[in-house]
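Sharing a structure with you now.
Missing here: one protein chain of the complex. Every other protein chain is in place.
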Amino acid sequence: MKIQETEIRVRYQETDQMGVVYYANYLVWFEVARTEYLRSLGISYRKLEEKGIYLMVASVGCRYKSPAVYDDVVKISSWISEMRNSSLTFNYEILVKDRISATGESVHVFTDHDYKPVRIPKELAGLREKAGSERGRGSISST
Amino acid sequence: MKIQETEIRVRYQETDQMGVVYYANYLVWFEVARTEYLRSLGISYRKLEEKGIYLMVASVGCRYKSPAVYDDVVKISSWISEMRNSSLTFNYEILVKDRISATGESVHVFTDHDYKPVRIPKELAGLREKAGSERGRGSISST
Amino acid sequence: MKIQETEIRVRYQETDQMGVVYYANYLVWFEVARTEYLRSLGISYRKLEEKGIYLMVASVGCRYKSPAVYDDVVKISSWISEMRNSSLTFNYEILVKDRISATGESVHVFTDHDYKPVRIPKELAGLREKAGSERGRGSISST
Partner (left out) sequence: MKIQETEIRVRYQETDQMGVVYYANYLVWFEVARTEYLRSLGISYRKLEEKGIYLMVASVGCRYKSPAVYDDVVKISSWISEMRNSSLTFNYEILVKDRISATGESVHVFTDHDYKPVRIPKELAGLREKAGSERGRGSISST
């Protein structure tokens, strides 16, 4: 299974008055991780959208384990745990210095420009194989 | 069951290049709805924090049904579906012109200033009763 | 001179670890105020964009006088201080409980869908008169 790791340094803007990262910002990091995951397989999500192919978010979940704070470097592991004809599921694990900060997943539906579901586009036809067959880091502790 | 409705007009800032509201912003609306839910029961979350009582987010989930766009007025219904000694669960339903845009839920843990879990604080002692006994709008379709 | 007042309650998301509103969020409030200013004159900015007319931001400035905190109700006064054939200038004053929290201004250029500058569109032709002739609250302390 292909696993992509992306590092992000926490911005001051991402904190809240509790002194930690505001909970919605983890979803922004998930989005950054997805883009980098696809890029690591040679797929530019920007170009996909330019061709009229969208990965609409159908659902998202996140479990918060331990806070991240300003200037931390967070490491986001992302991988595709399921791929169907019209949808796929990304999983995420966010680490701060070897502590798990959060885990999450998002389900996406392939759509055209009018947000109508379409079958997996040819640009992504090889994704299932790439996502599953490339060697990653091995195992991820949990989701 | 007490249900609180909060209206928000979609900001330009909340949209993305797909022309719809960016998915993480639904969690911001959930947060606004929580504050207003508590206020409707006479509880100021700001004052709770000033006293050292926090409602840390332990997990969140959101299912996206239909997009919201700039300048839409979205209506967020929120209610407490479960309340335990050290945690509670908020549920949310977001409507745009009678279409369901999204549903979601978040689990929160009561903590002190050092983010250590505490039992339900006395300020919220009556919350269970208020949340469950006040008359709301009746039924909510589901989450 | 027409002055429009818009009230916004500070969201938890808008705070940062300093315990006050993060500085970039004032620009978001300016944007909300612009939309409401135009609406108060019968102009829907959403419809303007649907017709291919955009008010691109050319520049912005903001001076921070006194912080706003979570759950504060901020009052944003906005008015048009200058209007030319291809651009206009909005001014803003943000109050928190009669203290000035910030003042600012933004210059906007009328453009078409391809972001090319155009002369003032007919939908906005009457704006100069409306902006200047309707009675506002009188005087604003400063910009």
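Residue numbering begins at 1 within each chain, and the chains themselves are lettered A, B and C in the order written.
Methods note: contacts are C-beta pairs under 8 Å (C-beta built on N, C-alpha and C of every residue); 3 or more make two chains touch, one makes a residue touch a chain.
What you are looking at is a predicted structure, and each value in this text was computed from that prediction instead of being measured.
Novice: Taking the complete complex into account, tell me which visible chains touch the one left out.
Specialist: Visible chains that the missing one touches: A, B, C.
Novice: Can you say which of C:M1, C:L27, C:I43 or C:I120 touches the chain missing from this structure?
Specialist: C:L27
Novice: With respect to the chain omitted from the figure, which of B:Q13, B:S40, B:S66 or B:T89 is a touching residue?
Specialist: The one listed residue touching the chain not shown is B:Q13.
Novice: What residue numbers in chain A mark contact with the hidden partner chain?
Specialist: These residues of chain A touch the chain that is not shown: 9, 11-13, 28, 31-32, 35, 44-46, 49, 69-71.
Novice: On chain C, what residues meet the omitted chain?
Specialist: So the residues of chain C touching the missing chain come out as 17-18, 23-25, 27-28, 31, 49, 54, 56-64, 67, 115.
Novice: Take the complete complex as the reference. Which residues in chain B touch the chain that isn't displayed?
Specialist: So the residues of chain B touching the missing chain come out as 12-13, 15-20, 22, 24, 69-70.
Going forward, only the chains that are shown with their structure count from here on.
Novice: For which chain is the distance between its Cα centroid and the global protein Cα centroid smallest?
Specialist: Per-chain C-alpha centroids ranked by distance to the global centroid put B first.
Novice: Measuring centre to centre with C-alpha atoms, which chain is farthest from chain B?
Specialist: Greatest centre separation from chain B goes to chain C.
Novice: When the centre of a chain is set as the mean of its C-alpha atoms, what distance in Å lies between chain A and chain B?
Specialist: Distance between chain centres, rounded to whole Å: 25 Å.
Novice: Would you please write down the residue numbers of chain A that are in contact with two or more other chains?
Specialist: 17-18, 24
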